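For this depiction, one protein chain was excluded, whereas all remaining protein chains were kept in their positions.
In order of appearance the chains are A, B and C, and numbering begins at 1 in each one.
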Amino acid sequence: MSTIIAILVLGILAALFGALLGFASVRFKVQGDPLAEQLDALLPQTQCGQCGYPGCKPYAEAVANGEAINKCAPGGEDTIKKIAELMGVEVQPLDENHEADNSPKVAFIIEEDCIGCTKCIQACPVDAIIGTTKQMHTIITDECTGCDLCVAPCPVDCIEMISVATTTQNWQWDLDSIPVVKID
Amino acid sequence: MAFWIASSPHNHQQNETSSLMRLVIYATIPGIFAQWYFFGWGNLIHIFLAVAAAIIAEFTVLSLRNKKIKPQLFDGSAILTAVLLGISLPALAPWWISVIGSVFAIALVKQLYGGLGHNPFNPAMAAYVMLLISFPLQMTQWQPPLSLLAMDIQLTDTLAVIFSGYTPQGYSVEQIRTHIDGFTMATPLDTLKTNMTLGLTVVESMQAPTIGKHFGLGWEWINAGFLLGGLFLLSKKAIPWSTPVSFLLSLFVCSFIAFMISPDSNASTMFHWFTGATMLGAFFILTDPVSGATSVKGRLIFGALAGLLVFLIRKFGGYPDAVAFAVLLCNMAAPLIDQYTRPRTYGHDLGVKK
Amino acid sequence: MTDYLLLLVGTVLVNNFVLVKFLGLCPFMGVSSRTETAIGMSFATTFVMTLASLLSYIVNSYILAPLGLEYLTTMTFILVIAVVVQFTEMVVHKTSANLYRLLGIFLPLITTNCAVLGVALLNLYEQHNFFESIIYGFGAAVGFSLVLIMFSAMREKLANADVPAPFKGSAIAMITAGLMSLAFMGFTGLVKF
Partner (left out) sequence: MESVIERIKRGSFSQFHGGIHPPEQKFLTCSKPIASAQIPEQLIIPIRQHIGQAGNVIVKVGDKVLKGQILSDCDSPMSVPIHAPTSGTITAIKSMAIPHPSGLSEACIILTPDDEDTWKQRHICPDFHLLSKTQILEKIANAGISGMGGAGFPTQVKVSTLTKINYLIINAAECEPYITADDLLLQEHSPTILDGIKILDHLLTPKNILIGIEENKAKAIAALKKATADIDHIDICVIPTKYPSGGEKQLIQILTGQEVPSGVLPSSLGIVMQNVATCFAIADAVINDTPLIKRVVTVSGQALEKPQNIWALIGTPVGFLTSQCGYNNSQNRHLIMGGPMMGFSLPHDQIPVIKTTNCILAPSEIEIASPFSSTSSKEVECIRCGQCADVCPAQLLPQELQWSAKAKDQAQLEKLNLFDCIECGACAYVCPSQIPLVHYYRVAKAEIRQQKLLDIKAEKAKVRFEARKQRLEREKVARVEKHKKAAEARKARMNTGTSAAKSEKSAVADALARVKAKKAQASIKQNTAEISITSTLEMTAESVAPADDSKSQVANAIARAKAKKIVQKNQAQIESLDTLQNNESPSSSQAAPVVIDKKAKLDLAITKKTANENTPQAETISDSANAQVDATTKVVSPEVVNLASVSDEKATQALNKKAKVAAAIAKAKAKAKTKTTASLAAETAFDSSQLSTTSPNIDVMQDSNTAAQVKNVAEAIAKKTPSGPQMVSNIDTADRDQKTKIAAAAEKAKAKELPLKSQQISNSTSSSIKSEQDSMRATQADIAAIKKAHVAAVVAKAKAKKLAASSNKLTTSE
């Protein structure tokens, strides 16, 4: 007899609380998943595809629902640290087969060789190359993200990746880089 | 000919961390002298044991972590910790107390967090609390002042007691501590606390022989010695003024209010100032820059909190002298205090929105 | 009135839930890497613990005791706590999505936080009346929060300390928690029950 009462009591209690929760979930409805946008904001937006996704936004969505966080080669260590912090997971080292020396590079077209085939223009994810068919092409240096997607399709291979020179503006105060013989 | 590159500023004030630490060690000498004068060789031996253990511990840990041994070993921080621990231990405690305490302080509380500058807790006090809780018996065998002792104990006796537990004549520590008319003597704070629980009033408990007239028996002299050392450090600007001042002030205020409320059940403020390890705590332990707060406002709050805690634990708590616990509790609160007491930067929040 | 105050001080300092009774250690370790998350977690836990101890007292004294179903106490307490936590999670998700994301898995984990269930059961064993169990629940939560926030501030500073490799991360956190509980021993006997 008391077992029936016990089951009855627990049943009523559960139903009561269930109703309370149902009402609360309706009242506190939340939309949108800000996580994907926040992740996308962290990525370097080079749209280079080295992470296996066509551009940064798809990779952000993939990371939002569980993709490995260490595939972004241009971002390198600090992007992984930022994503790990945002997602609250451990920081993993950069995925080795995506290893690339990501010192900042900019594409450069050797003008004599360019035959104006516009293949690189189609390949550039950020439209940083000016030129039309049969006309000379050049690259807008400060738009180019250095993703080197344009190097492959060029038939005459006249595009080179040049790393950005250090000037007095972007010198990183690394005293050892100063060309002087230290006496010891 | 070749040039070298260094980043500005190129010249430098000549004081160094190690000279700072040595200065603090020299400042403890008046206190130690008073201790030696009134209580004999006990503490000196403990200080010596602690320093030896500390150096060995630091040497092994540094070589394990293959860091540069020479500069770090003799920068004085390990020696200072050991000296403070040696001072705060009971004179007749067995030798392994100070060795265990010193090794725990250096290896675990300091080096494990990354050596000088990284330890959140004051190593000496953490070791003292660990010893107090793990070996309550040995840590409460306080030696009464020499003048009260039935027989006078020389260096050889103290050595024998510390290392073997018995004097050459065979007396155990307990016997040494018993007064002529049969009751074991303790520190003034201890007697006060026991009398309080027995319901005696403060005035009556002051008559107990262990407390003696003002500055009579030596407890007050030790605190006076450390006060002297502290003022010397303040004059040399080796320690910040804000922590000791706020600590002593808050202790004074708390004990004064309590005294005003019920003179019978509360000791006077002077009593609180000059017994136990108050002065040692105020000038040598709370001013440890590594585990304390950094900004001036932070240090004021840090000292005040420590004073309040010392008073609370002394009045209501289970332990007679709560300086060690108060220091550790404030070390725990220091990072939080730092976060909320950052000074206003030049040109910021002037009310005018830029 | 003074014994309520003593009960509060006793629960917050003397027998602190985390450092003396060693309850609620997993969120204590998990959430304390940053101070904002620690503060967020403290508010959530305080809300849950006070509400849970209140509800569990009511459920126990007005439903289980008259019907003689004392043996069901633990189960109903877990049910109550789960409902309260679910409710808190929705509120937090709605009010500050940032905090919700920062807390992550530890918000629903409050259900399994032994401090919460502990406070409900301890209320029962020490026969606290209605008002006392609320004070007890609130005191336990304040004790938990105080220690959690202090610990998070320390861990933020420890994050950059040059700790030897094997001790990095949660190992040094555990040692620091140990030293903190050593310090909290000083409060023993502060309040005579």
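Throughout what follows, a residue touches a chain if its C-beta (ideal position, glycine included) is under 8 Å from a C-beta of that chain, and two chains touch if they have at least 3 such contacts.
Just so you know, these numbers come straight off a predicted model, no measurement behind them.
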item: Visible chains that the absent chain touches, using the contact criterion stated earlier; value: A, B, C
item: Residue of B:86, B:115 or B:144 in touch with the missing chain, whole complex considered; value: B:115
item: Selected from A:43, A:69 or A:120 as touching the chain missing from the view; value: A:43
item: Contact footprint on chain A, counting only the chain that is left out; value: 40, 43-50, 52-56, 73, 97-100, 112-113, 115-116, 123, 125-128, 134, 142-143, 145, 148-149, 151-152, 155-157, 166-168, 170-175, 177-180, 182-184
item: In chain B, positions touching the absent partner; value: 1-13, 15-17, 19-20, 68, 71-72, 75, 77, 114-118, 240, 289-290, 292, 294-295, 338, 342-348, 350, 352, 354
item: Chain not shown, touching residues in chain C; value: 157, 159-160, 162
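In this section, only the chains that are shown with their structure count from here on.
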item: Most contacted chain pair (by C-beta pair count); value: B-C
item: Centroid comparison with chain C (C-alpha atoms), farthest chain; value: A
item: Averaged-CA centre spacing for the pair chain C and chain A, given as whole angstrom; value: 39
item: Distance from the mean Cα position of chain C to that of chain B, given in whole angstrom; value: 33
item: Two or more partner chains touched - positions in chain C; value: none
item: Shared interface positions of chain A, touching two or more other chains; value: none
item: Residue numbers on chain C that touch chain A, as the complex places them; value: 59, 63-64, 67-69, 72, 75-76, 79-80, 83, 86-87, 90-91, 93-94, 97, 101-102, 104
item: Interfacial residue positions of chain A with respect to chain C in the complex; value: 2, 5-6, 9-10, 13-14, 17, 20-21, 24-25, 28, 30, 34-35, 86, 88
item: Interface residues, chain C side, partner chain B - complex; value: 35, 149-151, 153-154, 156-158, 161-164, 167, 172, 175-176, 179-180, 182-191
